[in-house]
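Only one structure is covered here, and it is reproduced in the block below.
For this view, one protein chain was removed and the others were kept in their places.
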Amino acid sequence: MNESLTSEIHNTFKNTKCSIIGDNRLLIKTENEVIAALLKFLKDKNFNRLAMVSCVDWIKRETFEIIYIVASFCIENPLNIIIKTEISRKKPEINTIIDIFENAEPYEREIHELFGVNVIGHPRLIPLLLEREYKIPPLRKDFDMRKYSKELFDSIPFIGDKK
Amino acid sequence: MDRNKISKWLKEPGKMSQKYSLSVVYFCTGCGIIEIPPVITARWDAERFGVIPVASARHANLFMVTGYVSLKTLKAIIRTYEQMPEPKYVVGFGSCPINGGMYWDSYNTIKHLDKYIPVDGWIAGCMPRPEAIIIGVTHLWTLIDKGMAKGYVKYRKKYKYFRQNQEKLLGKLPWQPAFSTGDNNE
Partner (left out) sequence: MRELELYFGPQHMGMVGNFSITLSVEGDKILKATSNPGYLHRGFEKLMEYRTWIQNFPLVCRINVIEPDSMEMVYAMAVEKLNKIEVPERANFIRSVYLELARVGSHLFGLWAYSNMLGFDTAAQWAMYHRDLILDLFEELTGARVYHIYINPGGVRRDFPKGFKEKIVKTLHSIGGCVPDYNDVFFNNRVFYERASGIGKLSQGDAIKYGAVGQTLNATGISSDIRKIEPYAAYDKVDFNIPVRENGDAHSRILIVRDEMIESVHMIFKLLDQMPEGEVWNRTPNPFKWNIPEGETYVRVESSRGELGLYMVSDGGDKPYRVHFKTPSYNNGLVILEKLLKGANIADVGNIMISLYIIAPEIDR
């Protein structure tokens, strides 16, 4: 079943590479423009569950890598498909996939808040977890967490008992 | 009751009856949501020590901060503390309010609870056992007897400094100061 699926994907979409990593895990590397068409194609093949949307910051290569993981609701099908694509780090932008999978909404809000990736077409891009805005989004690799926390919290003085 | 206790009850009935009936505000902040229910239910029954949870802050006089405090929760804690009637006591739980604990380098949790509201006692542990919580309550009784649990008096006297610390961390606060600070800038 895996060979027929990979050959179909290779024939339909240009510039995609499939490989198997571990048991029941298929990895597909593709370009940003064909993501929506590829996800719709997989949803018609009964992979209709979106597990998560994630992001990795490769600061040395100057790219962000966006990851989509889809699976199936059927109990006999244990295959999980990991789809990766790379976008530029200077102006990161992706298109929303809410019209294909409705439960992608909070994942895209979280990527926007913690990495600074702009999601075009999202209906509600308001803050989800953080209380304030940071100059550099907190999960990027150039945000020095220990230096930030030491400067902010140690600058507030203790209150003594003297009159 | 022996003669000491009877004389104490006759001299200061207000303090003794308040000591043996502390009501706790039912506010579980962080990791403390697993060790508070065993203390209140049947096995380690805290009601024999006079401690019961109440729903509203206006009915309570003990506030237990159970676990780490994030920036959003600090606003809720300060508002709840200012609404409690006096005399009121605060007890910090676990090692996170003492000095940051396990999350000492995080960007979203505060490191010392002392700087924002006055604290009367600490209970160490990660999470403390239910027996440690009950021993903490009995230590608080000793402090109340000797007149050493005066956190609310310190809050009233030094309110200017507390409010300065809160505004330095959280920005402009949307509620009015609880006591007059003596400044003319609102």
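A few notes on this one:
Labels for the chains are A and B, by order of writing; each one numbers its residues from 1.
The rule we apply is simple: contacts are C-beta pairs under 8 Å (C-beta built on N, C-alpha and C of every residue); 3 or more make two chains touch, one makes a residue touch a chain.
Source: prediction; values computed, not measured.
Although one chain is not shown, part of chain A still touches it, namely residues 21-22, 24-25, 48-52, 54, 56-57, 67, 69, 73, 75, 78, 80, 82, 101-103, 105-106, 127-131, 138-139, 143, 145-146. One chain is missing from the display, and on chain B it is touched by residues 26-31, 33-35, 37-38, 41-43, 68, 70, 72-73, 76, 102-103, 105-109, 126-127, 129.
Going forward, only the chains that are shown with their structure count from here on.
The centroid of the Cα atoms in chain A and the matching centroid in chain B are 41 Å apart. Residues of chain A touching chain B in their complex: 130-132, 134, 138, 145-146, 148-150, 152-153, 155-159, 161. Note for the complex: chain B touches chain A at residues 70-72, 105-108, 110-112, 114-115, 154, 158, 161-162, 165, 168-169, 171.
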